[in-house]
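For subunit A:
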Amino acid sequence: MSLTVLNAIIAVVIAIGFAALNAAYLVWAERRGAGRIQRRPGPNVNGPLGLLQPLADGAKLMTKQLMIPGGADKALFMVAPVLAMAPAIMSFVTIPFSDVIVAKSMDVGVLMIFAFASLGSMSILFAGWSSRNKYGVMASVRAVSQAISYEVPMLITVITIVMMTGSMNLHDLAVSQAGGFWHWNIIPSLASPLMPVSFLIFFICSLAETNRAPFDLGEAESELVAGFHTEYGSMGFGLFFMGEYANIVIGASLITILFLGGWGCPFGLFPSVFWFLLKIYLLIATFIWIRWTFPRTTIYGLLNLSWKILIPISLFNLLLTAGLLKVF
Partner candidate 1 sequence: MSAPIHIQPGETFTLNVGPQHPATHGVLRVKLEMDGEYIVHAETVLGYIHRMHELMGENRTYPQVLPNLSRLDYLGALGYTHGHVLAVERASGIEVPERAEYIRAITVEMNRIASHLFWFGAFVMDLGGFTPLMYAIQDREYILDILERVTGSRLTYCYYRFGGLYNDIDDEFIPATKAFIPRMRESLKKYDALVTGNIILQKRLKDIGPLSKELCRKYGATGPVARGSGIDFDVRKNEPYSVYPEFDFDIPVYHECDSFARYKVRMDEMEQSLRIIEQGLEKLPDGPIMPAKKPKLIKPPAGDYYQAVETARGSFGIRIVSDGGKNAYRFKLRSPTYSNMHLFDEACEGMLIMDALALMGSLDLVIPEIDR
Partner candidate 2 sequence: MIKDTIKKALQELFPVPEPVVAETPPTEAAEGEETKAKKTVKEGPRVNGVIERDYNACGYHLDAQVDPGELLAAVLILDKAGFFIESITGVDWIKEDQLEVIYDFSRYDFDLCRVVIRTRTPRTAPKVPTISKIFSGANWHERETHDFFGIKFEGHPHLIPLLLPEDADFHPLLKDFKP
């Protein structure tokens, strides 16, 4: 009993550490990447290659005063940033980094991650609503309608994959794709000819779910100032920031496990955590690349894309895969 509790605590601490480290250094990577794309150096003063910049940022954020705007709903205002960060960390618990490195392998791992991901939009709603700011309210309404719209095609795509594998355990999902890239879910097989499309849908949805550009309507700075976190400073803002990046890591991990064979080597040799990390960081690099290349979509363009294009296609794919699975 006590061992299980200890295990859980250690798992959570490691997850927090991993999430925080990732968040900090993804900000660095994002800024360096943006710098490269924009023909400027990016942060390069603190430490070699600016590697100490995240520490400086963290120190700055933590030493700032936490301001609560007058008339704000204090309880919700304080809860919102925590709610942004906590589900992201909880999700790490069930993500398998390799065959053995997993805190708690659950039979309903996929379901759990999506359940926690939905909590993220609650935090945005709380933040926007409680800060008593019109920009915040508008941004949070946008973000929530966006989250609802994009969870649907995302889940339909996941159902397709779960149907093919017959398991909701992330570990099983990854194992089923072991042995070379031709076994990966992204490669179309006889039973699932539309898999690359599914991958694309899932990828777009993860961009939208994590509020990344070009779908970052919740924090569209040119019209809504800073969106739902307009009124947040210091570590409140820092938590939103870390939550966002933790969500990106989770999104990339999910894509890796569902479509790219998890920790499997592309050539079927030496499956290990190394491959897993390589894949998620490549995906994150793509996220960064997209962010600094495209302008932002409009809210109606975004909702149209989901309801008029992504959902019909993913539904069609679901039916097709179901039918073909029955045949073969």
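Just so it is clear, a residue touches a chain if its C-beta (ideal position, glycine included) is under 8 Å from a C-beta of that chain, and two chains touch if they have at least 3 such contacts; residues count from 1.
The candidates were selected such that all candidates are chains of the complex that A comes from, given by their letters.
Everything numeric here is computed off the predicted structure, so don't read it as measured data.
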item: Chain touching subunit A (counting every copy) in this complex, out of 1 or 2; value: 1
item: Residues of subunit A defined as touching candidate 1 within the complex; value: 34, 37-40, 134-135, 138, 142, 213-214, 216, 220-223, 225, 292-301
